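Shown here: the complex without one of its protein chains, the others still in place.
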Amino acid sequence: MSVVDRQEWDVVVVGAGGAGLRAAIEARERGARTAVICKSLFGKAHTVMAEGGIAAAMANVNEHDNWQVHFRDTLRGGKFLNQWRMAELHAQEAPERVWELETWGALFDRTKDGKISQRNFGGHEYPRLAHVGDRTGLELIRTLQQKIVALQQEDFKETGDYESGLKVFQECTVTRVLKDGDRVSGVFAYDRESGRFFVLEAPAVVVATGGIGKSFKVTSNSWEYTGDGHALALLAGAPLLNMEFVQFHPTGMVWPPSVKGILVTESVRGDGGVLRNSEGKRFMFDYIPDVFKEKYAESEEEGDRWYEDPDHNRRPPELLPRDEVARAINSEVKAGRGSPHGGVFLDVSTRMPAEVIRRRLPSMYHQFKELADVDITAEAMEVGPTCHYVMGGIAVDSETAAARGVPGLFAAGEVAGGMHGSNRLGGNSLSDLLVFGRRAGWHAAEYAAGVAERPEVAEDQVNLASAEALRPFAAETEGEAGPPENPYTLHQELQQTMNDLVGIIRREGEMEQALQKLAELRVRARRAGVEGHRQFNPGWHLALDLRNMLLVSECVARAALERSESRGGHTREDHPTMDRAWRNVNLLCSLADPTGGLAATDPARGQIRLTRETTESIRPDLLALFEKEELVKYLAEEELYE
Amino acid sequence: MATGTEPQQNSGGVRSRTRAAIAAPHLRTDRWWLAPAVTAAGLFAFVVYSTWRAFANAHYYAAPYVSPFYSPCLAQNCATMHAGPNADLFGSWWAISPAIIILIFPLGFRLTCYYYRKAYYRSFWASPPACAVAEPHRTYTGESRFPLILQNIHRYFFYAALLVAGVLSYDTVLAFRDQHYRWGHMGLGTLVFLVNIVLIWAYTLSCHSCRHIVGGKLKHFSKHPVRYQAWQFVGKLNARHMQLAWASLLSVAFADFYVYLVASGVFDDPRFF
């Protein structure tokens, strides 16, 4: 085996979405030599898909807004399962993070008095989302990208080399986080273009790889979302938290089939769009759960008045948190009141003049026109739930974003768990990226600077990682068990399994079936073979990603089977109500074989071990932000007495 | 084997050695040549017509109409036009058609116009003939060197074009007279002149330089509300710059041709009142 190229850095950031770039900027500004590795081209990360906005209590539109209200909304949305300290930091720091973007050149939409405009969104009490039309994610990623370029220009002035202090390795995939004893020592990666392996040695690694949506058939996520970071952390010995909570966005496109799942932004509803079933009824009024009864309008008239006069009317139920809306749509379709292609109708055409729609929702207009031949200014869209976000993720320390149990490993963004509890509010992800991306970069740089002796990367770890990555090419020669498996077929079967058996509504028997199927796929995936060579070979890339998707899918299925209640992004048909006893219980997934081996194929045992953990109780002054009557609905008896 | 199995020689363009080895200069299957062909034909026809008319030095005045090709008329050999756009700036030494003096300005305006530049670069120079269709030239420096760097003087031609448009407006007012210079009359020619002057103004004001001058150069529109309004108005016209360029080209040629027909006695101008 050829010698693998090695480089030394202080901090390595895996992932170049919002969280990864924000972490890299922070680490570099704090003096750490920082490398960013991403699977796509620089600036193409999935963050560009975020449409609605960045939630931050700047109070530009409604003066009553402040971080306490934002915190309260976040906890309500997450059904009180959130890692409360994260939610607190998030609500407090989000405005600064947004303002900071302006100093880097971001151009948000403006209010009349020249401040950043803010829009309404599901679950947010006040208009809170800083936005740019419906392409906020693009603005965010571009701003961070350009800030990185600005830092590189500074480095160039000083050293004559753009990449001396901050380098982006684009179109490279990390397959292993390497360790020296307990500590992180670097990452093993391959260059997608050439297929060449390389090692970046670094005492601190920030994982910011996003989500897991590509394990599901109908998803708004891009191909990159194969749960790489989740799997890397698991394999490095860090536990994953509450993986059962997967958010199904209520409004994805349902037709034509090739675009099924592509997101229809929540701003459509925030700006006045309404949901109707095939009978033309605004059905959301029938689905307001008890815990939200006081907060939402009871009649269409009141809901409509709220857009003009939010202080004296309650918001329409189309703006309930995403889990509620997704479930409602699911029920309507099941009851036979769906649209022709199995969704419901989302209509703005009768609510706003065509001109306003084109201005406020330009990319939605464009998307439907181009991909579905639907003119949203003249007719209703057909929408249905689509897998959108995973609330679960790497268990991290709230302040430092450090992964538990593995010194030197940090995580931020969607790949980190805890912040959003059981359900994320729209707009809270972009602010999450910024707040915790910065914190991860900051503490990673600090950690790296404080390391007395750089950890070493042992040759045998590199050889093992190389062998693992090359396995798909050798599959053909192992022939006893039949011909090699097609990775594309395996992926499709996995997506179908997760969609059908661990989807939006879950049942015990189906999830057991899913675990069986995953075990079978795991065996077959070991024989996934590819043709051709290592240079930009998508079949090979997919074969390698399968390991991660299978690991993460098992976490989701296993945790979902364990949690016998319905809460946020986890809905059990056999346990349809929220159970206060589960409020303070976290489910942690870790590798069944702590040595990191993946040989276990026994479906009952599998690769993942679950442990329960009781969460730290919420600080009293934060609890005091809620009415007693509300807390009674969420908190267990003994928590209330404290 | 079919095309392109061997890497190409380095010829600078799409067949450079590092690029995908495809022999065809382009793979477009649509009728990409149609637009440049039509443009070339249209511009060529106008050039032929206007050259003939500009050098003709005849049949450009039929009271009360003066051909826009000959207005203002700046030499001694101009026809006498009662209260018309005569201004003998050049005196008697100018012997050829007086149209040549003035036509420089609208010609220069149109020649340096951002739309016409696109049109003739594509259709006459084939630089490029159409998008993603390889151009035939070995080297290219665009407008970065002499002589094409002179395109940057477009705005001065714009200022001149404003003056010319002013004179043509005056001519249009004069067209509200009859053959005996009595006011308050109108004929078919008046209508032709009216349409022409509206199109000339619309084309002139829709100019990119104009858009820049009225407001585009500002950094803060919010501090200049009137100029912002003006910029928006010009912007709306500017979006139709191409259509206006063609429409005004046709209308100016037609106005001239109309005067020619009347002046050469092909028919009499039908009078409305």
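The first chain written gets the first letter, and so on, giving A and B; residue counts start at 1 in each chain.
The working rule: contacts are C-beta pairs under 8 Å (C-beta built on N, C-alpha and C of every residue); 3 or more make two chains touch, one makes a residue touch a chain.
FYI, contacts and distances are computed from a predicted model.
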Which of "Putative spermidine/putrescine transport system permease protein", "Zinc ABC transporter substrate-binding protein", "Succinate dehydrogenase/fumarate reductase iron-sulfur subunit" or "Cytochrome bd-I ubiquinol oxidase subunit CydA" matches, in UniProt, the chain that is not displayed: "Succinate dehydrogenase/fumarate reductase iron-sulfur subunit"
For the chain not depicted, the shown chains it touches: A, B
Given A:224, A:244 or A:510, the one touching the chain that is not displayed: A:224
Candidates A:115, A:282, A:337 or A:454 - the one touching the absent chain: A:115
Residues of chain B (touch criterion as defined above) contacting the omitted chain: 1-7, 10, 12-14, 16-22, 26-30, 114, 117-118, 121-122, 127-128, 131-135, 137, 139-145, 148-149, 152-155, 208-209, 211-212, 216-217, 219-222, 228, 238-239, 241
Missing-partner contacts on chain A, residue numbers: 40-44, 46, 48-49, 58, 95-96, 99-100, 102-105, 107, 109-110, 113-115, 132-133, 135, 137-139, 142, 146-147, 149-150, 152-153, 156, 162, 193, 222-224, 255-259, 262-263, 363, 366-367, 370-372, 486-489, 492, 530-533, 535-540
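Basically, only the chains that are shown with their structure count from here on.
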Centre-to-centre distance between chain B and chain A (centres being mean Cα positions), rounded to whole Å: 56
